[in-house]
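For this depiction, one protein chain was excluded, whereas all remaining protein chains were kept in their positions.
Order as written gives the chain letters A and B; numbering starts at 1 within each chain.
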């Protein structure tokens, strides 16, 4: 922790906005949770349930929303959205690490590849023929970049990212380790008792400001491209099938699976472990809850859920039997309705 | 796109069969969807719902089934299964890329390893002691092949595939980046408050013509081998536990999880995100729907499903409460039946 990297509260408000209550010359060095903060840290309150921690925190300053302005006597910054403010402040205090420009001596670079002088290529990378790395691109160690790939300005690939040939990544991408972009889509046709592979000759096109999580896989298209629009954020271990299109600023939590040719709208969110079937469309501003299965297109914005509720195992067993026999239960209900009708008619 | 790589319709029909309606000397260069085709492309119609696109497509020729033979005036090939025809034609037009034979100077090869002269080993590979790569094998950059592994003729491993020691891969395998074959199965026994690891000393045996998707993992057996039979096709991010056996020509979509010692039949399909528990058997020709959980053996061919239907979140909340209390609901139904019986008897 570099002690010279302090920032005064006055400067924070000058740069990020908000109202400061307290001494502008108080300086902070680090962001921390209310619980773990020590003197010299700034903290924030974004969820009401953590409010009691305001009384015990050792933070030197806190970020609050207007409704909490009198909840503490600590130096404080008042703003509309403390969580977003914290995000912006954290980026200010903890900028992404830079990497020394240049190609490591152990990296292998194919003929015709063009690497900007300001780009950084780590040890044990392999850059395919004709690939282009724009200015400020950083490749961690062990990245494998296929022939003719293009990576835009200031994109960063952490260690061991793999791009198949011909993938295009926009500017300011952040791709985490183990991600595989451009592997063959799962295209098969049954012919005379054997699966025939359908060559996957489309590509992958990734927009600007996209983040892709560790071990996430995005397949290349069968004929046309798989497209990830600007500002999309994908967590770890997500599977994106061939010819999927994910609309701008959509965010997906870990372990989501998206089958081929699904079209997801803009500003959607998808909870962890959800599965989206192929060849369907999801409108803009749709939120899919965790572990839900989407089997049909969704045409209206809103939140959709389809997850079995958890029960103690014994209760679950009984519920599951009843559920499996729901038709019988519905049949009995119908019989009762008839019986009642007879009885009522007979009065 | 190499303009010399044109193929005449007459030659296509000669090689792949089907009936040509139109000029056999018309040449095509590329396969494309009806929507994105331009002049010089051939397209196909495999799903009825895309039929209206026949009127607007700019393709130079199309592949149709007999029932659609008069649906367009374009030059056309009539066949039984346009999708399989497209697959075969695509393989004809877009053969898999070849790689220059030889071992890259940065690759590390262990003592006693035997690499066929026609095999190609990419940069930064490590080949273990005693491993054998047969003729035509291609390893992309960064593949890690354990001691004593065997890889059969013309198999291709894309970048960054890992094989643990002693794994055997058949001929014409296609293994995608990030796949891990032969890691330890998850074998533990609780003893005096701690988990003891059970050494996983079995292997992995993979047949011919198997495709394995990106970041898919296939564990080695505990004592006996894990077995993937001929023609099996696995999509990305599938987990195959120790001692599983997957029957020939079975295909699984992404994110499927299979627990240890499950035995899957031949010609099965498993939808994305399905989970198959351990120590059970699934018959041949069984189709498991996406996101379904298989908890018991399945002895008859057919399609099986077990996925919670999606609802708008508010509706889901109400349904979930009722579902959790299904036993109460069934109890009330029973009371009603008794009451009706009393009333009916009292008439």
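Convention: a contact is a pair of C-beta atoms (placed from the backbone, for glycine too) under 8 Å apart; a residue touches a chain by one contact, two chains touch by 3 or more.
Just so you know, these numbers come straight off a predicted model, no measurement behind them.
**Student:** Tell me which of B:92, B:116 or B:336 is the one touching the absent chain.
**Tutor:** The one listed residue touching the chain not shown is B:336.
**Student:** Provide the residue numbers of subunit A that touch the chain removed from this figure.
**Tutor:** 31-33, 36, 81, 83-84, 86-88, 90-91, 93-94, 96, 104, 106, 122-124, 140-142, 158-160, 174, 176-178, 209, 211, 213-215, 231, 233, 235-237, 249, 251, 253-255, 272-273, 290-291, 307-313, 316-317, 320-321, 323-324, 326-327, 329-330, 333, 336-337, 340, 343-344, 347
**Student:** Spell out the interface residues on subunit B facing the chain that's missing from view.
**Tutor:** 106, 108, 124, 126, 142, 144, 146, 160, 162, 164, 178, 180, 183-184, 186-191, 193-199, 201, 215, 217, 219, 223-224, 237, 239, 241, 255, 257, 259, 273, 275, 277, 287, 289, 292-296, 302-309, 311, 315, 318-319, 322-323, 329, 332-333, 336, 339-340, 343, 346
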